[in-house]
Structures are given as structure tokens and as C-alpha cells.
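A single protein chain has been omitted from the complex, and every remaining protein chain is retained in its original position.
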Amino acid sequence: MTKRFGSTVALHEASIRIEAGQTHALVGRNGAGKSTLVSILTGLQPPDEGEVRFDGEPAPRLADRDAWRQRVACVYQKSTIIPELTVAENLFLNRHGRGRGGLISWRTVHSRARELLDTWSVDVDVRTPAKELGVEQRQFVEIARALSFGARFIILDEPTAQLDAAAITRLFARIGDLQRQGVTFLFISHHLQEIYEICDTVTVFRDARHILTAAVDELPRAELVAAMTGEAAAEAGGRRRGPAADAADVLEVDDASLPGVYENVSFRVRAGEIVGLAGAASSGRIEIAETVVGLRAAERGTVEIAGSRPRPGSVPAALRAGAGFVPQDRHHQGLVPEMSIADNGTLTIPERLGPGGFIDGRRRDDLAAAMIEKLAIKTPGPELPVSGLSGGNQQKVVMARALAGDPELLVLINPTAGVDVRSKEFLLGKVEEVADAGAGVLIASDELDDLRLCDRVLVVFQGRVVAETTSGWHDHQLVAAMEGVDLDA
Amino acid sequence: MPETTTAAAVTDDGSTGDPVGKRPSGGRAGGRRIAFARLRDLALIPAIIVIAVVGQLVSPVFLQADNLINILQTMSEIAVLVLAQTLVLVVKKMDLSLESTVGLAPGIAAWLTVPVGTGHGLGLVPGGWSVPITLAVGVLIGVVNALFIIRFGLHGFIVTLGMLIVLRGILTGISGGQTFFRLPESMLYLGTAQWFGVPASVWLCLVLFAIGIVVLGFTSFGRSLYAIGGNVDAAKAAGIRTDRVLWTVIVTASLLAALGGLLLSGRLASVASAQGNGYIFTVFAAAVIGGISLNGGKGTVFGAFTGILLLFMIQNVLTLGGVPAQWIGALNGAIILIALALSRVTGGKAQE
Amino acid sequence: MPETTTAAAVTDDGSTGDPVGKRPSGGRAGGRRIAFARLRDLALIPAIIVIAVVGQLVSPVFLQADNLINILQTMSEIAVLVLAQTLVLVVKKMDLSLESTVGLAPGIAAWLTVPVGTGHGLGLVPGGWSVPITLAVGVLIGVVNALFIIRFGLHGFIVTLGMLIVLRGILTGISGGQTFFRLPESMLYLGTAQWFGVPASVWLCLVLFAIGIVVLGFTSFGRSLYAIGGNVDAAKAAGIRTDRVLWTVIVTASLLAALGGLLLSGRLASVASAQGNGYIFTVFAAAVIGGISLNGGKGTVFGAFTGILLLFMIQNVLTLGGVPAQWIGALNGAIILIALALSRVTGGKAQE
Partner (left out) sequence: AQDSGQSGSGGPVVGVDYPRSDTDFWNSYIKYSPEFAEELGLELKTTNSQNDVAKLTANAQTFISQGVKGVAMAPQDTAAIAPTLEQLAAKKIPVVTVDTRPDTGDVFMVVRADNRAYGEKACRFLGAKLGGKGKVVMLQGDLASINGRDRTEAFNDCMKAHYPDITVFGEATNWDGAVAAQKLQTDLTAHPDIKGVYMQSSFALAGTLQVLKQKDLLVGPDDPEHVFVVSNDGIPEELTSIAEGRIDATVSQPADLYAKYALHYLKAAIDGKTFAPGKTDHDSTIIQVREGLLEDQLSAPLVTADGGTYDGVPSLKSDDQSLWGNKLG
């Protein structure tokens, strides 16, 4: 298949062949064309060239949505939940149960929705508007819906990106059931260990092309990464030195509480130190990090950045005190899509762009060019709108913005979410560089890859710091702690 | 036990705790939620009751059947526009041109049917054609709007703002700015007939709203409007033919506006070249007070009805109360603003 | 250096297709992009030239300095409103009430200063206060709008629709619907004075637009407007005091509207109780034709200026051409619609 968007080639003569009953992984870097393939396989858009066949039969007409849905169900990468509608209606959209006179019987819809969610142990009232769900519940509604069509072929495009470990375990258990019933899966993820965990076969796309297809157990991780990136996998860097013994505190959180979210949180980060805040989805780790940078205010307790106490709840104050920060979701809080890379990257440092509030365009572009250089952002120039970049590069711009003010304290929330394996390594490498140069770093994440480079990891469970580990921990210990199981047990 | 988790889910921060645990018993909590949803639908009822009481105090005429029918009749045409705009708003579009369609659709019918010598009539077509022509013009305007908005991807606000100006200009052009009168009998019927002692236009308006309530609340087509307004990509993914639905909505809205215009022309037995001018403000105010969101996907037809009803009740009370003419505007506006602010309070969240 | 696949994504203007190779030196591609951005800014220039040529053919008077100044003068007041609305639109809000502020702000000043006996004047305050009062009323209206929108989280469209009705009503109320005449000298000055042979209002308008261009294009405050309109959460997370900026914008817009009203009252030496009615349609049309997006974060002050200039040139040509009165509206509307459609073509993407 070939698919172009304007002059962009999203798929270039790419093929994939998925055997019945198999669980087939599709991997590739950001923008490799995976999601585009998904939209073609589910009949959302036609390929420019090439064709789709199911069981040897040509695919239905694009207009015949029902025929498509009998053949293939899908959890898309972008949410397809409609926030204003109830959970039940989201589950049965466009296939409501009809009652007398062809009108919708809401009672039927609700009871069927309840049954469906029961099988997933998703504990929400089906009459709740979907916007009131948490991210994870929402993802489960998507998954439950996709699996409820009775299709024998199911596509999951990064279903785990929004889930924490326990939820992933539940999802995989469910996939296991369906695998035993002979259901076929196409599974997309940037978490390579998941591929090894549940998939039989793996296909790699790179630059819109098919690179290889192989049995999972015949393809070691290093080779897989090499196929994705087109170069031999670099070995992870050596051990970090850690902060100097006499390093000063750049962050001191003292007995901070935000009732219902977190309680009595105290910790410090020293110059040159990388500290992780680990925890499950709703543990409170993100809120703690957001409190540090002024996106929230604690009700009690204090936050001290590099020796000063910024006004609680004020981002500008936190920035002035020396913080730099990568917010949780780049689409939501990280970027202004229609603004240029240069403007996005320098949004936090207006005072450096010229006198008296004026912006010297050349100075701004020079600063931006330096960032582009430093973070290896792939772009023709600093004036490109960030919406024209792929996810990985967008994330680099967010990082650039965080680093623009030469922060003494760098706060990162899920810094590598949805970023492909190679960009992830690169970004984390930069974080280490920054720490080595003397900044303190706080990483709030549940990604083990992010936490691995930390000198210390604080585990947050239900709003409290329940454990602290120094480096050298094992994955399972940390995961257990994040789930609230005693680490020493 | 399960009650607690449900209660948590009902709070609007969505931060309900653990996803484990058993499912809620559903029955009771469900009942509560429906009650709550209904409540939002009924948000304006208290305000309507207050106005009714005030009205009765101001003048004993207020609650007489005569006066109530008077309110319903005078609001019937614009209520049809509110219904039309509601459909359009639910799919997250806007149609400002409705106010010009109200004049142009019957205007063209009058132009073609009114005999030469009476104003600017051309007398080209027998009078019996006037109603079909009115509705056809409505459909045509809708098609033009839809072409621009759906086919060419132009912004609905902008297109329909342009259309508002053009259509109004065309009516001024064909009428020479004059009023068409001596309309054919068939054009007058709906605006003047009485069925069971109540004006036909009142019946028609009520029936249209009833249909709207059923279609938007209880049919797949109706629900697809909410899906499109809520998240058009998701609607597409769910197999909804979004473009087709959007076409239907935009054309239906224009058709309804033409029908509203027909009722108005019938009631006034004429088509003024300014017919409909300025209506769009009232239409938006009514829809929004009635709980229709400008961001699409939210609000009910019943709510919209209470919105327009409230506005006309206020007008009527101000008239009965003999408020000095020059202050009617300010008072009316202030009451609308207060109603809007209150609907924000009952509606909960900040509006986008 | 990690090689990403993203160069392919870089191409939405077709400037590069090559996914390999090093990062372009920036200079050249940058130059090209800037050129392109400028081009979008100049999108209406061809249309303006066409109208100028047509105008000259229609009447040799068209290009005479006198007539051009005439165009600039008659558009100056509404252009100030366009500037105001541009600021508001860039931060993704809307202010419909500007059209009422145009009347009410000078209206209150006139009411307080015009001596008793002349219309409805109260003569409470010496005439010298009239200009400060006008501007203060503008600020006050802005503060009320901002309170509702920012503080209480109400939808801007709705609030300002309500305000439009209320403010218009208040002007009718205080004036008793009459026109205020015999305004104090100081109120007339800006609308009537000539500086270097050109009306002061033209200078003022041009200077305000120049300031607008500089502020929005070359200051961090201006950039924060685009950031807020583009993504308010990101702006907040970047340390921009979004609420403060929004307050400033909304209040400034009202202040500009009051200033526009002052110029108009000066030029007409009176404040009619209908002053400003219906302006908002023109204001929106001009801003949008000029490339300001209703979705915020996009468009330039210069573009907005070309938008309003184009509209007034069209009006002027139609008047000079002696187009029959009843067809002026339709023609004007059709030209606006075409201009809107063309600005879509030059603007590229589908509008949301």
C-alpha cells in the first residue's frame, strides 16, 4: 500500500500479512506510518495504491462501514470517546438497542452497557458522561467497545500508552483469553517488552516502508531496535556519577498536602541529582510535580526552589525561581501548535529576547537554532510551526522550552510518553547531561525506562510517599511498590 | 459498599479511585443520575414559574388563556428558528443566515406569485405554488450553505454571515425595499388558520418541537448529531456518515427557517423586506439560555423550547407592565443576561 | 545524531520533501518561510488592487486623494473596532458588545455634559470631562465583560451578546431614544480636526494600527496573545499570566470601541441612540476576510486592516457607481462572500 498526505509519504509500498489466530506486533518510530496503516485497515481512508484483503476477499467499499466493522475492530491511537455522551452511549454509539417503534430503548442500552463493563471489571455508572472518567477508565471503555463487536480481528494502536502496570496486566490477561479463542490481533506499542510478552510475530516499519517481519522469539531486542532505527543499537551509557557529596538542595518540598490528592509529602532534590517520583496512574505523583512548578498550589506545606520560595500556584514565580519543566501532555500543555518552533521554544524566556518587552526576531531565531542543534530537532528551520513536526520532535521542542531558561531544577512529567524508543534514549540522555552539568532533576513517571536513570526513586501510593529506593532496584520491586505492595516483603 | 464508588464517579473531577472492586448495583445510582439529567433539562422551569407569578401580579390578564395563546403564537415563528439553530449548534456549526431565510424564502414566493401591479410582484406563477416555492427556496439556501461549509470546508460562522448579508440584499433587491402584500390564499393559511380554537402555527410549532425531542433523544440519527458535535472523528470511526448527517442538518435548518418565514408572512399577510432582521440575536440567546452549547454536542430540544418561551414571557410581562418604552430594551437585556448567568450556575462548569 | 523520520512531516507547505540530508542551514528556508508568511499577510492586496482598478474605471474620482481620504475617514471609526475585535479574536474570545459600546460610551458622556434643555442632557459635568468619561465608560464595560468571561467562566459569545442588548437598551433609556446634540467642543475635536490636511481620525486610526502591528508582531506581550489563542493551557504552563493578559485584551477592546465611538460622535457631532447598531457584522466580516481566525491564535493586525479597507473601498465604488439602492445590499454581500471564499483559498486549510 502507498498513502500520501500532500507531499508527505506516510506509507510507501508497504505490505503486511497477518495470519489468522496470531498476535502480530507492528513497531516503528514515530511517524513510521503505523497509525496510517491502521486507518486503512479499518476502512477510515483508502490507500492511494494497493489493496486490503480479508480472508482472501477484497475489502468492502469504504461507505459500507458495517461490513468493515464485522471484519475488524480497533482501538485507535487518538481517543474516539465522545466526552459529552454517557459511557453507555459511547459503548453503543450508532448501534443502540431499539425498542418499540424503532426508537432507542435507553433501558436496553444501559443494561447491555453494564453487562459489557462488568466483564472488564470497570466500575463506573454507565450513565456517567464519559468526560468524567479518568484516562484509564476511558481507555478501558475504548477497549471494551472494540472487543464487543465480535470481530475476529482486532487492532490495538498503542493501547497501553495510557495505562499503568496493573491495568496493562488486566488487559493482557483479557487478550490472552481471546487469543485462546482464536482471535487475531494487530498490536502496536512503543514498549518493546510488551511485544515480547504477548506477540507471536513482529513487523517493523521505517520511513513509511516495510522493513521486516519475523517471529518474535527469533528477533532479539537489539536487532529489533536496529531494524526500527536503521542503525546498530547504541549501548546505554555508563553509570551515572550522581551528585557531588556537598551539592546544595535545589528543591525542598516540606510537608506539602493537598487534601484528596496527596498528603504530607516531603523530599529534596540536590544539584546534579536525578530523583524519580514513581507511582500508579492516580497516585498523586503528577500533582506533586505540578505543585512544584506552580501549576497547582498545595494547601499546606512549602516548596523551596534553589533557595527561594516562589508564590504557590504561580508558574511564572516557579520559573523565575529557577525551574524548567516538561508538562504531562505535550498536546495539552506543552505546545502552541500553530506557533513556530522558535516561539514555542522561547515562550518561557521573553526577557532574553530583547529590551523592554520587544522581541528581537534574530536573537530569538538564534536561540532557537541553538536548541535545534543541541536537541537534534529535525526541521528545516526555527520558523516551522510545531504542528508540522512529528511526536518525537514535538517532545524535543517541549524539552527545549524547559531547558531554555537554564534551569537549576528540571521537572519532567512523563517526558517520554508516546515517544519512540530511539528518541526516548536521546531525550533521557539529554536529561543526564543536564544533571551532570549541575541541575537537579525531578522525573514524575511510571515508565521504568525513565526511572532507571534516577539516583533515587520515591514511590508515591495513594497520595503518600511510601518508599524510597536508591539506584540498583529491580523492576519488579518498583512495580510492586507502585501498586502498594510493601517493597521489603 | 458499591454505592461509594458510584458516588465518586459522579463527581466531575473524574478522579474516582480504584478500578478494581465490584460494579455498582446500578439501580439506585442510575435513578439519581437520570433525575439529575432531567433536572438540567428543566433548569429554566423555576425561572418560568417566577416570571409567571410576577406576570400575574403585574396584570391579571397574564395567565388568561387568551394571553398565553398570544405568547405562544407570537413566539411560534421564531421558535421554529430556535429549533433549526439547535440542530445546527448540536453538530457544532452555526447558521446566522437563518434570519435572512425567514424573509427571503416567502419573499421569493410572493415575488413570483403576487400579480403585477401589486407592489413588485411578477405574477409569473399561480398562487398555489407559493408554499412549495417557499420551502424550495429554504432547501436551496441550505444546499448553498452546506456546499460552502461541508464541501469547501469554509467556517460556518463566516459563510452564514456572508449569506445573511447576501440573502437580505437579494430580498431588498427583488422587492425594491417594499413590502409584498395581497399574498395568495395558500400562503396565508398556516399563519392564520385556527385548529380547535388555537392558531395552527402554535400547533405546528409544538408538533415540530415534539418531533425534535423524539428525533434527537430517541433515534440513531438524532444521537449521531450529538456524536458529531462531540467529536467528529470519533463519530466517523463509529460508522456515522458524518457528511451526510451534516448536510441533512444544515438543509433542514434552512427549511425550518423558510417554514418559520411562511408562518410569519401568513400571520402578517405580507412579506416585508426587513422580515427577520435582527432575529438571530434572539435565536441565539434563546438556544443558549435553554442549555444548547456553542461547542456542540450538548443540550436538548426541550431545553431550547424553554429558552424561547422564557424570553417571550419576559417580553409579554414587560409589555403588560407598561414599562416605559425606552427602558424595555435595557430591562429585557438585563433579564437575559441574568438568565444566562443563572444557566451557567445550573449548568455547572465554565463554558468554553 | 539521531535520525528521525520526521522530515517527511515538515512539508505542509511543500517546502521540503527530502527525508534524508542534514538540517537545512535555516537561513534560506527561513527566508522562504518568512516570505510565505508575509504573502499570507498580503492575501488581500490583489483584491484591493482589483477594486481600485474597477473603481477608477467606474469613476475617475476614485483614485483622487480626496476620495481616498474620504474612504479612510469613513472607515476610521469602524476600523478601530476591527482592531479591537482582532485582539479579542486572537486570544480566542469574541466581543459582540463592541457595537453597543460605540454608542453607549459617548452617549453617557453626552448625557452627563450636554446642558439641560438640549434633548435629554443632564448638564451635570463640565464639557471638558466628556472625553475622559467616554473612555472610562469603555473601560468599565470591558471590566464587566471580563468579570463575566474570565472570573465567572461564562462563554464570551453569550456574555457579550447579552451585553450588546443591555448596553443598547441603556443608551435608549438615558437618551429617551433621542439624539444628543450640541456636544461639548472637546468631544468633537478628534472627529473633526484636520492634521496636515488629513482628518485626525485617519491619523489616529493609522497610528493605532501601527501600534497594533508592532505590539502583536514584535513584543512578548503580543506573542502571549497568540500563545493564549493557540493553546491556553500551554501558555499557562509556559508562565504566561493568561488571566491578566485576557483582562488586558478585553478591557483594551472596549476602550478602543469607546474611542471609535468618540470619533464617530465627533464626526457626526451627535450621538444617535442607534449609534453603532449593526456594526458588528461588518467588524466580523472585515476581521475574517483579513485573515483573523475565529479559532484564535492566528492572523495579523495588518491583515485585519486590509480587510476593513477592502470592505469600505467596495462600498465607495458602489456609491460612486450609482448602483440602484435596492441592489447595493446584495452586491455588497456577494462581494464579501466571494472575498471570504477567496481568503479560504489563499488561507489553505479547511477552517474549523
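Order as written gives the chain letters A, B and C; numbering starts at 1 within each chain.
The rule we apply is simple: contacts are C-beta pairs under 8 Å (C-beta built on N, C-alpha and C of every residue); 3 or more make two chains touch, one makes a residue touch a chain.
The structure presented is a predicted model; accordingly, all values stated were derived computationally and were not measured.
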Note: the excluded chain touches shown chains B, C
Contact with the hidden chain, among C:V54, C:V125, C:V143 or C:L268, goes to C:L268
Check each of B:W111, B:F148 or B:F180 against the chain that is not shown and name the one that touches it. B:F180
Identify the residues of subunit B touching the omitted chain, counting contacts across the whole complex. 59, 61, 64, 66-67, 70, 73-74, 77, 119, 172, 176-182, 192, 264, 267-270, 272-274, 278, 315-316, 319-326, 328-329
Spell out, residue by residue, where the missing chain touches subunit C. 59, 61, 64, 66-67, 70, 73-74, 117-119, 172, 176-179, 181-182, 191-192, 194, 199, 264, 267-270, 272-275, 315-316, 319-320, 322, 325-326, 328
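Keep this in mind: only the chains that are shown with their structure count from here on.
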Taking each chain's mean CA coordinate, subunit A and subunit B are separated, in whole Å, by 42
In angstrom, rounded to a whole number, how far apart do the mean CA points of subunit A and subunit C lie? 41
Measuring centre to centre with CA averages, how many angstrom lie between subunit B and subunit C? 30
Two or more other chains are touched by the subunit A residues none
Complex interface listing, subunit A residues touching subunit B: 42, 44, 63, 65-66, 68-69, 74, 76, 78-85, 89, 93-94, 96, 102-104, 106, 110, 114, 117-118, 121-128, 131-134, 136-137, 140, 167, 260, 282
Touch list for subunit A against partner subunit C, complex: 6-10, 29-32, 206-208, 229-231, 295, 315-316, 318-319, 325, 327, 332-339, 343, 347-348, 350-351, 353, 357-359, 361, 365, 369, 372, 376, 378-384, 387-390, 392-393, 401, 422-423, 426
Considering the complex alone, what residue numbers of subunit B touch subunit C? 148, 152-155, 157-159, 161-170, 172-173, 175-177, 281, 284-285, 288, 294, 325-334, 336-337, 340-341, 344, 349-352
